[in-house]
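Every protein chain of the complex appears in place save one, which is left out.
Going in written order, the chains are labelled A, B and C, and every chain counts its residues from 1.
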Amino acid sequence: MTVGVWLVGGRGSVAVTSIVGASALRAGLVPGTGCVTELPEFRAAGLAGFGDLVFGGHDRVSTPLTKRAGELAASGVLPAALVRAVHDDLVRADADIRLAPAGESQAETAATLQADLRDFRDRYGLDRVVVVNVSSTEPLAAAHPAHATAADLNVALRRGEAVLPPSALYAYAAFSAGCSYVDFTPSTGARLPALAEIARRRGLPYAGNDGKTGETLLKSVLAPMFARRHLHVRSWSGVNLLGGGDGATLADPGANAAKSASKQRVLKETLGYQPQGAVRIEYVEDIGDFKTAWDLVTFSGFLGTGMRLEFTWHGCDSALAAPLVLDLARLTGAAHAAGRVGPLHELAFFFKDPLGDVAHGFAEQWQALTAFAAGLGAESPA
Amino acid sequence: MTVGVWLVGGRGSVAVTSIVGASALRAGLVPGTGCVTELPEFRAAGLAGFGDLVFGGHDRVSTPLTKRAGELAASGVLPAALVRAVHDDLVRADADIRLAPAGESQAETAATLQADLRDFRDRYGLDRVVVVNVSSTEPLAAAHPAHATAADLNVALRRGEAVLPPSALYAYAAFSAGCSYVDFTPSTGARLPALAEIARRRGLPYAGNDGKTGETLLKSVLAPMFARRHLHVRSWSGVNLLGGGDGATLADPGANAAKSASKQRVLKETLGYQPQGAVRIEYVEDIGDFKTAWDLVTFSGFLGTGMRLEFTWHGCDSALAAPLVLDLARLTGAAHAAGRVGPLHELAFFFKDPLGDVAHGFAEQWQALTAFAAGLGAESPA
Amino acid sequence: MTVGVWLVGGRGSVAVTSIVGASALRAGLVPGTGCVTELPEFRAAGLAGFGDLVFGGHDRVSTPLTKRAGELAASGVLPAALVRAVHDDLVRADADIRLAPAGESQAETAATLQADLRDFRDRYGLDRVVVVNVSSTEPLAAAHPAHATAADLNVALRRGEAVLPPSALYAYAAFSAGCSYVDFTPSTGARLPALAEIARRRGLPYAGNDGKTGETLLKSVLAPMFARRHLHVRSWSGVNLLGGGDGATLADPGANAAKSASKQRVLKETLGYQPQGAVRIEYVEDIGDFKTAWDLVTFSGFLGTGMRLEFTWHGCDSALAAPLVLDLARLTGAAHAAGRVGPLHELAFFFKDPLGDVAHGFAEQWQALTAFAAGLGAESPA
Partner (left out) sequence: MTVGVWLVGGRGSVAVTSIVGASALRAGLVPGTGCVTELPEFRAAGLAGFGDLVFGGHDRVSTPLTKRAGELAASGVLPAALVRAVHDDLVRADADIRLAPAGESQAETAATLQADLRDFRDRYGLDRVVVVNVSSTEPLAAAHPAHATAADLNVALRRGEAVLPPSALYAYAAFSAGCSYVDFTPSTGARLPALAEIARRRGLPYAGNDGKTGETLLKSVLAPMFARRHLHVRSWSGVNLLGGGDGATLADPGANAAKSASKQRVLKETLGYQPQGAVRIEYVEDIGDFKTAWDLVTFSGFLGTGMRLEFTWHGCDSALAAPLVLDLARLTGAAHAAGRVGPLHELAFFFKDPLGDVAHGFAEQWQALTAFAAGLGAESPA
């Protein structure tokens, strides 16, 4: 099975790291570290191999992938030797990263997006195409009546109205072109009733939102630990210092709010109550892609004794996100092939703010994911 | 069901905190924070209530419990008001903490221990008695041929030989008196073939070793996180600063070795390989009972990118241990009543170095524990 | 020499801790830990003894000092036994904490404040009275033309205009009543040309602003370390989690801005450039008076190699501030007696945002302070 991976934000750090990584994995230059789907539990799931992935995408800028990869090597995110080794693959993929269209209307833009997706699928004869949003986080989008049903949405778009935030417009175009959709950001993406309806009618799966790469990943294992030891979490405060492209975006109060809420949700869901404290995101250019997150947890134990846990996470955002992008593309492509439709709740393992009413604890999410993979394997023709 | 809780080291901080806490819980003065068995999952397990627990024990010192509790209040481990409120209970329990016997031979000592246990059970008409070792950590014990079988052991003891480390002698006495045994320390306890044989023959359950209260608890949730995200842990180093009685003991190189090995085992078991690094235990008197553990984890992600996690755990050892002692007494008492025999693998959740070939990940241990509780509930006459 | 210490915010945590502490020191119940003026360098400075300090003040609330001290004991800031021991002194001081007046005009309020100060001085026959502002931080005050000269200010006040922020009104009243003034907060205080003029004319000294108790104290030793090792600080980011009364005030964006600017100033002054990064103050009620500050410093060394320093400061704000309040009262009272007039630059050691163009490095400030003390000693009649 060949799977096209269409990256919205195809020249960003996460996208470039994903493309470089898939190339290196295909060539056997690196082990599968960081790729969940390379664990033994996924061997029988019938997922596309790294050699079966073809990359394309949209971006607002046109900096060549080779230049972006060089920059990432200079800042320590990618090994320079690896970037040199996959140079030809980057040049090839570059031709499939189109400039993000800006039509006269959202309907026109959507039409161009669909044409690009169909053309990509046809040219490479791809079995499935998964659209993955790895662009910058949007500000929280305003609600609009046209979001309610597919009919309302289509009427509004036909009238030339601009009713969708960009991430949702991509989801709309993806579904209209028969592609599945994954939102790796906290943006709206497919989370509108109208889009859910379209995906259902077209028989398409989708997943999201907001890749769980660092601090929230830790929360998803630590919060259950407190809960099951019956320790009472009194406050959980955090600060994220980051300097990459996403950092500047998230410093914007609107985006910050979206992200911060997504980051604390796991506590409420796992503990059953919301402790005091907040997560703050700060842009510090010098930090670059190596995000530093510091968290302080104050909690009560037996007889009310106060205690504390502090942690510092110093992770490379792109290196944490990129393998998950590959995982999600492989899993969603296989889910599509297996006829799964609608939100893929079983992929909650990968997200800060998963779709649906699912468990937020890491262990439960892992079980759901491996059961899902086993199911895919059972249905797989391979 | 009434359960006697016989504490080896009955005047130590953990024991005193357990007794004060059980009293306060019985009187409804505090919520069950820190007690795992007070979570909803254990409601139907038919466990003894806090009012059904009776405390006794052995200790080498004779400082009154009320004095020890006052000291713990002064150092912030116990709320002073609570200590005043349970004063009468402490005075009562004090009478049941016997001076640890030191017979002419181990056989004689064991006989006195058994007599004390039987007397305790008879005087209070207890349904079950659980012996819990919360005394100081012993140095690693030397192997001895008499440890191989019950027959060998009995012969050696009858000859007046001293072949058992103290913790194992307590286990021997417990089993001989028809009591179950829990080892909350890294000492030998029941972990000798001869003792396993005796427990089996007498139809007695036992559990251990080494209560998982802090750094190892964190490891048991963090290591599976790394494993399931396919991140490669390169090194995991830690230092534990502690100043309580156990700190001084553990500063002894022999005990330190026992404890440190027990603390790193979870990594090998969960990750499938042993990362570089070691755990060091340092005695710093001023730190007192509020242990500070610092850990540094270095790991590789996608394409080999190096990252780091650092955490500091500032926990009150007694406050973390005491509710688990109550949990273990309730669960082991119920297991005994339900006819369980031999090592209780399902209690691995509570231990750094659990008995048997069991999962070391926190989530799997939790599942095993709750399934166990459900099983007890199903069998329970209540 | 007797010195009256008039505390603006006389029932707040810092004030209460100061009063309790002075009482305990007078009675010889505690050593002088935390009091800089109890170091040998100040022995010959002719400062008032703790028995020569008399406390009074203003506050907006009327909660008895004994009650406030009890609360501080309950939260671990004050030892309960100490609070009991100084009970009578607290009752006595309580009578001298007046309700903050709210006149029809600022002129009227100022008149009442002056009358209170004169009455206090006369009743106790005090040699000097030092007004110390330890109330909550004000929002940044707007500039006003009447701040320019004493004449302009007096005209505006006589007209019934409200032109001064509260802290400046207290400074005005203090000077008008012949008292010196110390501002321990980042509020405006005496920092207006009109007030400087009045102090000068009346022959009065003053000091401020913003007591240096935690994170900034560390910055004032760490920043010179980087500078003198020629290491280039690229970013310095910090977060302060605090839950006391001041925390809630500082969570207000206006006050937060005032405080944060004051906290970063030391870097610019000491390093000669402003690194990236900001200080954020977050209110977390559960943290209480035990503020937790976390800072991350990224810096370059030889050949541009990037390195990092991280620190966590877990300090009790009131316990850090209170002895400095006593130090400042003793030193300012002695400076007044010695005829010092205008801003006391030599007290920069105590402040985040010191008056005048002074060194911000800790060592230079220490030298200036001890030279000042030596000077006082030389002039002192004792």
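Things to note:
Everything that follows uses one rule, which is that a residue touches a chain if its C-beta (ideal position, glycine included) is under 8 Å from a C-beta of that chain, and two chains touch if they have at least 3 such contacts.
Predicted, not measured: the structure shown is a model, and the values here were computed from it.
Within the whole complex, the absent chain has one touching residue among C:L78, C:A146, C:A329 or C:L376, and that is C:L78. One of C:G315, C:G333, C:P354 or C:G377 touches the chain omitted from the figure, and that residue is C:G315.
Mapped onto chain B, the interface with the missing chain covers residues 234-235, 237, 239, 241, 276-278, 280, 282, 284-287, 292, 294, 296, 298, 310, 312.
In the full complex, chain C touches the omitted chain through residues 17, 20-21, 24, 30, 32-36, 38-39, 76-79, 82, 217-218, 221-222, 224-225, 228-232, 290, 300-305, 307-316, 319-320, 322-323, 361-364, 366.
The rule we apply is simple: only the chains that are shown with their structure count from here on.
Chain A and chain C have centres, each the mean of its CA atoms, that are 50 Å apart.
Chain B and chain C have CA centres that are 50 Å apart. Of all residues in chain C, those that touch two or more other chains are 310, 312.
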